[in-house]
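Only one protein chain is missing; all other protein chains are in place.
Think of it as A, B and C in the order they're written, each chain with its own count starting at 1.
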Amino acid sequence: MAASSKVMKQKVAILGAAGYTGSELVRLLLRHPFVEIKHLSGTERTAGWSYGQVYPQFSFGSVITLDGERAATPVDALPPLCMTDDIDFSQVDTVFCCLPHATTQTIVSRILHRGTQHTPRVIDLSADFRLADVETYKHWYGTSHLAPELQTEAVYGLTEFERKAVRSARLVANPGCYPTGAQLALAPLVRAQLIALDDIIIDAKSGVTGAGRAAKEGNLFCEVTEGLHAYAVASHRHAPEIEQGLSRAAGMGNQGVIVNFTPHLIPMSRGILETIYIRCRPNVKVEDLRSCLEEAYREEAFVHVLKDPKQIPQTRHVRGSNHVVMNVFADRLSERAILVVVL
Amino acid sequence: MAASSKVMKQKVAILGAAGYTGSELVRLLLRHPFVEIKHLSGTERTAGWSYGQVYPQFSFGSVITLDGERAATPVDALPPLCMTDDIDFSQVDTVFCCLPHATTQTIVSRILHRGTQHTPRVIDLSADFRLADVETYKHWYGTSHLAPELQTEAVYGLTEFERKAVRSARLVANPGCYPTGAQLALAPLVRAQLIALDDIIIDAKSGVTGAGRAAKEGNLFCEVTEGLHAYAVASHRHAPEIEQGLSRAAGMGNQGVIVNFTPHLIPMSRGILETIYIRCRPNVKVEDLRSCLEEAYREEAFVHVLKDPKQIPQTRHVRGSNHVVMNVFADRLSERAILVVVL
Amino acid sequence: MAASSKVMKQKVAILGAAGYTGSELVRLLLRHPFVEIKHLSGTERTAGWSYGQVYPQFSFGSVITLDGERAATPVDALPPLCMTDDIDFSQVDTVFCCLPHATTQTIVSRILHRGTQHTPRVIDLSADFRLADVETYKHWYGTSHLAPELQTEAVYGLTEFERKAVRSARLVANPGCYPTGAQLALAPLVRAQLIALDDIIIDAKSGVTGAGRAAKEGNLFCEVTEGLHAYAVASHRHAPEIEQGLSRAAGMGNQGVIVNFTPHLIPMSRGILETIYIRCRPNVKVEDLRSCLEEAYREEAFVHVLKDPKQIPQTRHVRGSNHVVMNVFADRLSERAILVVVL
Partner (left out) sequence: MAASSKVMKQKVAILGAAGYTGSELVRLLLRHPFVEIKHLSGTERTAGWSYGQVYPQFSFGSVITLDGERAATPVDALPPLCMTDDIDFSQVDTVFCCLPHATTQTIVSRILHRGTQHTPRVIDLSADFRLADVETYKHWYGTSHLAPELQTEAVYGLTEFERKAVRSARLVANPGCYPTGAQLALAPLVRAQLIALDDIIIDAKSGVTGAGRAAKEGNLFCEVTEGLHAYAVASHRHAPEIEQGLSRAAGMGNQGVIVNFTPHLIPMSRGILETIYIRCRPNVKVEDLRSCLEEAYREEAFVHVLKDPKQIPQTRHVRGSNHVVMNVFADRLSERAILVVVL
């Protein structure tokens, strides 16, 4: 890899940089040799702040750039937070949106509809462009889609599945956390027609950062520690997202498969584990499922099927990384199998 | 309730009092107006210790007796730890065994086979007498049952189901933690023939005290905190216990029903939540399941079906108590339902 | 203790019952044989709610009354939340105030200035009446004292020191958490003139419930877990409270002693540990300090000096109880000693 100074760096803007998702992006992008973070947008409350005021850890050089150049402190390499409206997007190559759901469609519209001007690529980390069908979106999110014409060109950003489309898309909808794990574990099996499509149960567990940095009583330390509960039972918005991915894998278009998706809040800050219960099609054995997954991810750097059939994935083993680890287990119920996936 | 001084108190011995189970028992029994703890047995290492040396919190009066009499400190009301062999069981009314699995059968045999002498009632908190079928026991625990003749008289101690038998039994096998929640939630539905018996999936989550106080690397703070993992997938010993209870509820004897039981270790010290996925029999609705459970537990003080069909049980709400709370939810998969039970 | 039905129960009102302090009070008072909770006041948001809606654990009988009578569930024994203004205080024997600082003075004024009508005793758990000197109050809390005439009759409620006065007072100001531990550990030594008064350093550590249930970003699970920090360095409002208590113990009136008080927030929900560094007066040894404390608390049921001079107090050993445990250690610096106190 050539030294970065010889390569043109992508000028990047991160909108909604003050949330947890934003901080993770900043952490990762600061280390990227081809990226230069030119804009960080916050809220009215944080506009003008240095990033070190929002996240003091960035004041202390906990980030090391990959190209050998080290900022005196990361904060020195970062612009202060601004308002989204103040950004000149014609000078930006890529925009990462980490804005609250339902605000993104409007803002992305504004960014991408710029007539003849240069428009950046947009990678949206909210849920606003994940569902291809605008009626499904309306049903689950309670409001009409505010940029349906953009939805048609949006690409669902599960890279392992849509590598080519993601590369060339102008608008990429980054998958949700739970759906990433669930689809990576299930889609190859669906595609290969190894499992029943009407009997998929996803019992999901997640740390609390997934809930964001908003000051809500339910996310207070004292409300979370030493406790555990399910939430959004049979009503979580990641269900349609997972179903869209599996329906596509089944060749059904955007709908068709219905899954059970039950998330639980775990007293830890980060990590996701999904225990997925599936029923094999006739004559399909656990070894077939395993081979299918191993084959699907043979070339993938970030998705791993454990070699030891007895080893159980732990969230601690992928903590802070972008790796996904899974394994397959035979179930005591005949014809059923259990997938465990962590990220 | 009359003052305790007028009532003859039960003389109680707790074997294996130094573990977490033992400490919970001591905490509860110290408050019982009709109980006098006469013997606490420990290991060779702890023999002779005061209980305050094992659990300093008992030195400070954190326990309040129900009959109005308060010990200067609980430790003053407790005997020092002794060796099991030193106890004269002919002077004891009730023995609670919290010994490691596989040692209990031998010791209970010795206690209960005393010829003409008075023998105490024995309440065993280990798994040694929970399985009625000794072959099943051997299959799951890897050793032959060492007291098969006692097994025939042992009563599985799920009080809500076996109240009469528990009252009169000489030997009661206290249920395991996970099986308690699972059976309370499922048995009424099985009995009423409302759910399929070949499609029960129990995704269980537990705090760490369930693993005991043994110094094992996997239970170290640094190995547990901020992480989560499944364990004993399709191989946990609570499965046969749950299956026995459900088979009996189905009128099948001790075997017949097979369940999926997948436990997970959660970074908290106590609490259990079980998310149970079931398939309704034809024409059975979620409301039928709800009515069945409400009816089953209408008179029970310790088992509650939440009135609000939307309220999700949380382990924090029953923390430190002996209450079990559950609720029923419709599943997005047709004909399926989700039970959530916490203890 | 006679059965409660023969004794007239105190009619109690708890104002601000929806916070953590309120929930602890409810938990404790539900178990008291001589107390009947007649009123629970909340905020506009929670007015009309049952207590089980604020704290679901109260729906499940986790509370056992000391007189043998058990409510079907605690919630059945509790009134729904009301507004403070709706309470007829002439029918109340004792009022517990758990209201935010600065609102209490006004409300307590209203309750106690009722002309010829019966007025209840008021026990205030806020800081509004803890400081005897209204100028000190104004300096530290930033607002003028709104009920100075009541301040003159208010009694600082550290029972171990002011037992008689507390019993007969109409208005009792309950001490803060940190000041309770610090004064219990230090006041006897000050009174006996064993330690220097110009060199007291209190390094305090507390769990998060002390911060209350308000939804603030700093108290979110993700902001607290796996981290630790000092706060309000040299500026915490408990300092004047501690100094008042120690000045009184030194016979100086309400001021005179100045202490260093540095609190830290610990990632746990409850518990306080204070490590106090003191300098002995000439010829005073650690054993003298120990004897002094043992003598001071010989008759006290809730304050304990550890017998083993090597045993170090742990917050876990007094968790959930009203006991305070302390010990004294020699310091490597000559003439200094270290006190460790937990509650």
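General observations
Definition applied: contacts are C-beta pairs under 8 Å (C-beta built on N, C-alpha and C of every residue); 3 or more make two chains touch, one makes a residue touch a chain.
Just so we're clear, the structure is a prediction, and the values are computed from it rather than from any experiment.
Only one residue in the set C:193, C:260, C:291 or C:321 touches the chain that does not appear here, and it is C:260. Shown as candidates are C:50, C:275 or C:291; the residue that touches the absent chain is C:275.
Checked against the full complex, the candidates B:35, B:224, B:239 or B:278 give a single residue touching the omitted chain, namely B:224. What chain C contributes to its contact with the hidden chain is residues 198-201, 203, 205, 207, 223, 225-231, 233-234, 239, 258-262, 264, 266-271, 273, 275, 277, 312-316, 319, 329-334, 336, 338, 340, 342. Think of the hidden chain as still there; on chain A it touches residues 1, 3, 31, 56-57, 59-62, 64, 66, 68, 72, 225-226, 301-302, 304, 311, 314, 316-321, 323, 325. Of the residues in chain B, those that touch the hidden partner chain are 20, 208-209, 213, 215-217, 219-226, 267-269.
Going forward, only the chains that are shown with their structure count from here on.
Note on chain placement: the centre of chain A and the centre of chain B lie 40 Å apart, centres being C-alpha means. For this pair, chain A with chain C, the centres built from the Cα atoms lie 46 Å apart.
Among the residues of chain B, those in touch with two or more other chains are 225-226, 314, 316, 319.
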